[in-house]
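Removed: one protein chain of the complex. Kept in place: all other protein chains.
To keep things simple, chains are lettered A, B and C as they appear, and every chain counts its residues starting from 1.
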Amino acid sequence: MINKVVAGADEAISDIKNGSTLMLGGFGLCGIPENCIAALVRKGVKELTCISNNAGVDDFGIGLMLQQHQVKKMISSYVGENAEFERQLLSGELEVELIPQGTLATRCMAAGYGMPAIFTPAGVGTEVAEGKETRNFNGKDYLMEYAFDADFALVKAWKGDTAGNLIFRSTSRNFNPVMAMAGKITIAEVEELVEPGVLDPDHIHTPGVYVHRIFQGANYEKRIEQRTVRPRN
Amino acid sequence: MINKVVAGADEAISDIKNGSTLMLGGFGLCGIPENCIAALVRKGVKELTCISNNAGVDDFGIGLMLQQHQVKKMISSYVGENAEFERQLLSGELEVELIPQGTLATRCMAAGYGMPAIFTPAGVGTEVAEGKETRNFNGKDYLMEYAFDADFALVKAWKGDTAGNLIFRSTSRNFNPVMAMAGKITIAEVEELVEPGVLDPDHIHTPGVYVHRIFQGANYEKRIEQRTVRPRN
Amino acid sequence: MLDKNGIAKRIAKEIKDGYYVNLGIGIPTLVANFIPEGINVVLQSENGLLGMGPFPFEGEEDADLINAGKQTITTLPGSSIFDSAMSFGMIRSQKIDLTILGAMEVSENGDIANWKIPGKMVKGMGGAMDLVASAKNIIVAMQHVNKAGESKLLPKCSLPLTGVSCIRKVVTELAVLDILPEGGFKLVERAPGVSVDYIRQATAGKLFADDNAPEMIID
Partner (left out) sequence: MLDKNGIAKRIAKEIKDGYYVNLGIGIPTLVANFIPEGINVVLQSENGLLGMGPFPFEGEEDADLINAGKQTITTLPGSSIFDSAMSFGMIRSQKIDLTILGAMEVSENGDIANWKIPGKMVKGMGGAMDLVASAKNIIVAMQHVNKAGESKLLPKCSLPLTGVSCIRKVVTELAVLDILPEGGFKLVERAPGVSVDYIRQATAGKLFADDNAPEMIID
């Protein structure tokens, strides 16, 4: 097997430059690449374009990068819950492109599957359709949407092996596998890094061929955005 | 959970009619829906269009349906190893549409993902491209290929639960998950049928929403086409 | 006049045995509490889960297990997990039988606006545009009038659209209304104690209302 292991987050992201386009996995704060984000904040790269379903909260996730004014543009489906984000957006400091969540996921998949464009009905007849090609198939209109072109994908998995194979846990899977397939360089941080052969080949969600660098992350905070519980009887 | 269990193969395929379009999972003889094929032979439905990567061998797999002259048209990527197939093809009894294997898989996926068409470079400049729309993206030509439209998908899984969730074993996965997503009615036969909760949600390859009927198959022969071995030392 | 729970209760009656259902944020989430006993329904959460269970017991929250509203939840026996591309794949290929979501405005031809108010901070459409463009059966849960007393059931939406000609049923605090294929709201049921005239005055879009429209039966 081919060994994809790097020492840690700082090494993994060392060639991310000002102006790079990044994909960041996660839904809300669930399954986000915490260690990579911390390393990006340490490195201080700026002018980043971030493709991520959400933009974190003020003091966690991509919000940490926003605080340091590292993000030039966000491509997301939902960006609430973030006062600093709103301030930068209203001041014109930050550019935001809002796209439907399924379109976001499918444009990632398209990149990973070598498909230059896909068709989706999402957004037909709305301002999302402006400037896009609309095409009718079997009586229904679809928008043509292009595959993303990202320099780096930063994903977070539960377990991974040194060959880059990844397994995600529960709904922290979300955008991570499709972004892992889509990055020109894919960096995976995992809670537990194991030797090849430990993971069952049938259980692997992301084959190692898609992963260029892998490391075991540390100090996962895994913050919960909406703690909802029910009483015991 | 919603219970998808039917008594067996005969009940599962009872509404497949003369002239239906079927998808059949499997690669070669690996991962084919043996019980459903046997039931189709018993039922004697004819004029079938079969979308399947291969056409079985003379006395197994889809070959059994060919012997009974049940197949009007095969849509496949490779149809070797079948003398009766060749006879029917040359006599004009059987129609064959050969398409690239990746195109076959992706047209299934497109149906399952609600995408009416996809773009692939496979076949550009060849006779496969005849009559198809060619489109250039970023300097490279692609063919537009349409999602399949199949009345039924017949797939074989290793384990399944009564809610229709499926897990495949090793390379018998192949076309099964993408066809399971693509059928208007999807019928799954499994080696082991279990209660909901037995399968780990993270291990499920095909979520039950895609599966309309499930049953535990019997007497799996799992024939090997090319038995290749190495000596012990 | 119904409260939010009343609207959710009435919508729950539209859910049939064997349905896969996607519930939006707000009133639609409450619908889960009123699904009739003995009916087998699977809830999809578009962040990648089929078979959404109730909130966890206190102390059993799992940060890796949330719904599309980012709430901690649980799985059920028979649940499955998948990635976001497959999740919207099954939405687009109409494997989800019923979608229930909120709206700011609905028009008499079935257009919906629920994601953007010009001049206000826009948070995004999330998965709403995908859901309304693909679902075969969509019910909108909404207030009939806004806080200023203006109808939200209009001849034409004034806000930026989420989807076009996609809504077929609306349940409000006042009424259940079908949207007719040829256009127009058809009064199906009145909320308890609400008159047809009251509904007529609260509906700006074209309304087809029989004076004998029945009162809804909720419990």
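Note that a residue touches a chain if its C-beta (ideal position, glycine included) is under 8 Å from a C-beta of that chain, and two chains touch if they have at least 3 such contacts.
Only a predicted model underlies this, so the values are computations on that prediction, with no experimental measurement involved.
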| item | value |
| --- | --- |
| Displayed chains contacting the withheld chain | A, B |
| Selected from A:12, A:36, A:104 or A:163 as touching the chain missing from the view | A:163 |
| Residue of A:27, A:78, A:158 or A:210 touching the missing chain in the full complex | A:210 |
| Residue among B:39, B:178, B:193 or B:209 touching the omitted chain | B:178 |
| Chain A residues touching the omitted chain (full complex) | 1-3, 111-115, 161-163, 165, 181, 195-197, 201-202, 204, 207-210 |
| Touching residues (missing chain, whole complex) on chain B | 27-31, 53, 76-80, 86, 89-90, 98, 100-106, 108-109, 120-128, 158, 169-178, 205, 222-232 |
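Methods note: only the chains that are shown with their structure count from here on.
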| item | value |
| --- | --- |
| Centre distance in Å when chain A and chain B are each reduced to the mean of their C-alpha atoms | 33 |
| Between chain B and chain C, centroid-to-centroid distance (C-alpha), Å | 36 |
| Contacts with 2+ other chains: residues of chain B | 113-115, 201-202 |
| For chain C, residues that touch 2 or more chains besides their own | 49, 75, 81-82, 85, 88-89, 91-92, 134 |
